[in-house]
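I'd like to ask some things about the structure below.
Of the protein chains in this complex, one is absent; all others appear in place.
To keep things simple, chains are lettered A, B and C as they appear, and every chain counts its residues starting from 1.
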Amino acid sequence: MTKVGIIGGTGYTGSELSRVLCAHPEVELAALTSRQNAGKKVSDIQTFLKGYTDLCFTEKISDTKGLDLVFVATPHGVAIEEVPSLMETGIKVIDLSGDYRLKDTAKYKKWYGHEHTDSKNLKDAVYGLPELFRDKIKAADLVANPGCYATSIILACAPLFKEGVVKKDIIADAKSGTSGAGMVPSPRLHHPFCGESVIPYSIGVHRHTPEVEMGIGMFSGVDAEVTMVPHLIPIVRGIISSCYMELKKDMSDEDIAKIFEKHYSKEHFVHYVKEPSIRAVVGSNHAHVSSNVIGNKVVAFGVLDNLVKGASGQAVQCMNLMLGIKETTGMDTPGLGV
Amino acid sequence: MTKVGIIGGTGYTGSELSRVLCAHPEVELAALTSRQNAGKKVSDIQTFLKGYTDLCFTEKISDTKGLDLVFVATPHGVAIEEVPSLMETGIKVIDLSGDYRLKDTAKYKKWYGHEHTDSKNLKDAVYGLPELFRDKIKAADLVANPGCYATSIILACAPLFKEGVVKKDIIADAKSGTSGAGMVPSPRLHHPFCGESVIPYSIGVHRHTPEVEMGIGMFSGVDAEVTMVPHLIPIVRGIISSCYMELKKDMSDEDIAKIFEKHYSKEHFVHYVKEPSIRAVVGSNHAHVSSNVIGNKVVAFGVLDNLVKGASGQAVQCMNLMLGIKETTGMDTPGLGV
Amino acid sequence: MTKVGIIGGTGYTGSELSRVLCAHPEVELAALTSRQNAGKKVSDIQTFLKGYTDLCFTEKISDTKGLDLVFVATPHGVAIEEVPSLMETGIKVIDLSGDYRLKDTAKYKKWYGHEHTDSKNLKDAVYGLPELFRDKIKAADLVANPGCYATSIILACAPLFKEGVVKKDIIADAKSGTSGAGMVPSPRLHHPFCGESVIPYSIGVHRHTPEVEMGIGMFSGVDAEVTMVPHLIPIVRGIISSCYMELKKDMSDEDIAKIFEKHYSKEHFVHYVKEPSIRAVVGSNHAHVSSNVIGNKVVAFGVLDNLVKGASGQAVQCMNLMLGIKETTGMDTPGLGV
Partner (left out) sequence: MTKVGIIGGTGYTGSELSRVLCAHPEVELAALTSRQNAGKKVSDIQTFLKGYTDLCFTEKISDTKGLDLVFVATPHGVAIEEVPSLMETGIKVIDLSGDYRLKDTAKYKKWYGHEHTDSKNLKDAVYGLPELFRDKIKAADLVANPGCYATSIILACAPLFKEGVVKKDIIADAKSGTSGAGMVPSPRLHHPFCGESVIPYSIGVHRHTPEVEMGIGMFSGVDAEVTMVPHLIPIVRGIISSCYMELKKDMSDEDIAKIFEKHYSKEHFVHYVKEPSIRAVVGSNHAHVSSNVIGNKVVAFGVLDNLVKGASGQAVQCMNLMLGIKETTGMDTPGLGV
């Protein structure tokens, strides 16, 4: 069976990858790295995997031979150090960090704060949003898995840009559950601080801003300008991004609905709905898109589970495409609903 | 001592009024009406008032004689039936519903769905946002207490319109705790439905939309156009409204800050801060306003406790002004902080 | 393929059954009844099932022919009216209500408030807790699916009674997420009321009390006496029951651990762990059991997702056993973890 590994197996996206891959019928999860937990049983650290894997964490991914594909689930800046050697040995790679998302290295430096040192692989990396770039992903050796906010905003806006019905400005007021911020405790994620509050952060300077502009641009050929304000919400999983755009001409709710239906009606994981619901998609790789016309504007909502369609589920969806496996394999379950 | 009463004493705004008025040193809470609980002790129904009032609910406000001022804390549409007779007998009135907010009866009919039957008093009603209309409130016999969302949005936007630095469009992406929806159980407020979700509702059709436009217009003389989308957030108390406007010319964070400081630095209850915090104001009549310039746009945040500065606290603030009592009396306590 | 149906398809346990059964590879979900929604598409009401079923709700289960097994997911008291006719036509039944749990009709009347009218089928009904009564379930035509609290408490206590190490008294301090209370809005489940609170209810009079005593008794032959206090917790899914018992003699943590390991080490869905975690089991049919000796007492924790192992997942587990399908089929996924 195809063997896959995960660099950075203890973080939230890493453990979510394990959760999905353990139950995947056509690949074998053969390696998880963790400097801190090397040698320990994975299911002793991530007790929800008890009964699903007997693996122990290893120190380095190269400790495991015969891997066909590796997920890099490390913080930004680490992936550019791991990916080159993996690519050289012919292993396919899906990077869940932001390191291979922005094609423009100047933008990368501006938003990530340091030089990009792997422009060679960056050139060939494919942005892993299957509903928009499916064919490119199938042929890719290196996929840059999209950010959680970016996925929700692009899914909600890209079809409208593609059809040319909106002006270039997007106000993206994004609301995310706390698991999106990762597993390292911090004052902002401290329950007494955030548990009964709504906290805007990275106002106008969130790194997914240029990613959204690039994603929409690649898909539609139109330059979008995104004003993005993320808000931390006291739920664990889930994102809803409320995206406001100005219509070029008068349109009805039905006009807009037709555009979304045209783009998504054949998709398994993305649904255009009347009332978007985080609970309907939580725990699954499904996403909701919804829209309402308000005067000369349209608000489009993108809703998903930040750890699944916003990260690890989408990565497995990309893996399936890259490996010639049926796209939905291992993730064909509905959201929790309640 | 001045005697005040509350029509509709069992709802959330009614009980919050009781909470504040019970501890108010210069007025006596002398009547609470409740058809359902008439005859019962208030503190048996609202156990948090135990030790603070020996009142029993009465059926009608006219059962109590000698009232100087009455708060009307009923659903929309009921106030217009209660207010005329109160006004005739010379009792001052503060209406917490939406019935006396919109000066334009055509707009009232459009947004509230029925005719306004008391245009006589409507003409004299004063919009009760003290930081903007203090002098008018002092002289008023009938105050229309602002809505919770409206207060948060107006506080965040009105100074920028007054100074003429923004264009007319406001995108108001508002997020509210669940107590704003009142005490009647409903599917949307059912904990399993909303407890781990964020739910947009009344998209583009919320009744506070024309109220915000009117409030900003009266204060600044400029016509604002508001696109408002409220979102239900799984917290009990608190609102944060993220308001996006386009700047007429290049301005810095400091330029905007100066405008807000000019308007609010002498206010006791409204604070311009760097990082707005729901927890800092919850349980108090304080509000936070904050702002960030993003390119050619500015996002301004309005933050408050929807039951206090967004409803009953503001009503008591108006009462103090109307009765010649020091404005902060009975509410001069900080927010919970944590 | 084996065809199954659900009576009461719109409630939380009904929709959770749909969620699991839609993705089950060896049965076909062929009928869901709902008086209110008869004729409507299931996935229009339960949007998270979009893409998973094209079924429409029907009015009566008899509208669908050829069903092999029917789940009854109705309120208590309704099942005893539905089950007899199903049994007569040779359809196997799993009842998720409390109607067929208590063997003693006098106890049923005492705790449920009305006569039991189907003592014939009650006699043959098997209590559907697979880890304790697997063989009986395999042979059953009618299974009484256990209550959510009951499952959590029995799993945490029964092995200790079976091994005879504890005295008869159990203090079961149970904490449940709000979805356990069903989908009908009520004052207690209203978010502003319960969203930042912990609310004890049905103190000493919860219907799962006699069920726990019966379950432990059937398994261990020992009469337990349960003092049960449920508490509503502001989470959507999940139960943790903290069960206090007195040890007959001095025992160590390790002594107790051995007992649980003996009973559960070969189980796929029940795990004895050091630190019980609701998040580790949420969204899955897994349960955690954990224990600590404190002086002459032991506290044992039972943890599960009330809608899965506490209701619909356990029902499907029973179905698999009754139909000769591998026990874990359709539910072999880990909990969410985060």
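Convention: a contact is a pair of C-beta atoms (placed from the backbone, for glycine too) under 8 Å apart; a residue touches a chain by one contact, two chains touch by 3 or more.
This structure is a prediction, so every number in the text was calculated from the model and none was measured.
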Response to the item:
Sole touch to the unshown chain from B:H190, B:H271 or B:K297: residue B:H271
Response to the item:
Of the candidates C:H76, C:K103, C:H231 or C:K258, the residue in contact with the absent chain is C:H231
Response to the item:
Per the whole complex, from A:I235, A:I278 or A:V293 the residue touching the absent chain is A:I235
Discussion item. Just to verify: which one of A:P25, A:G39, A:G90 or A:P187 makes contact with the chain not shown?
Written reply: A:P187
Worksheet item: What is the set of chain A residues that contact the non-displayed chain in the whole complex?
Response: 12, 177-179, 181, 183, 185-187, 189-196, 234-236
Item to complete: Identify the residues of chain B touching the omitted chain, counting contacts across the whole complex.
Response: 12, 15-16, 19, 22-23, 46-52, 179, 183, 196, 236-237, 268, 271, 273, 275, 277, 279-281, 283-284, 286, 288, 307, 332-338
Practice prompt. Over the whole complex, note the residues of chain C touching the chain we left out.
Written response: 171, 173, 175, 192-193, 196-200, 203-204, 225, 227, 229, 231, 233-238, 240, 242, 244, 276-279, 282, 292-295, 297, 299, 301, 338
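One rule holds for everything that comes next: only the chains that are shown with their structure count from here on.
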Practice prompt. Identify the chains in contact with chain A as well as chain B, in label order.
Written response: C
Worksheet item: Where the centre means the average of the CA atoms, what chain is farthest from chain C?
Response: B
Item to complete: Note the rotational component of the Cα superposition from chain B to chain C, reported as an angle of 0 to 180 degrees in steps of 5.
Response: 180
Worksheet entry | Rounded Å distance, chain A centre to chain B centre (Cα mean) | 40
Fill in: Distance from the mean Cα position of chain C to that of chain A, given in whole angstrom
35
Worksheet, complete the sentence: Within chain B, the set of residues that touch 2 or more other chains is 192-193, 196, 234-236
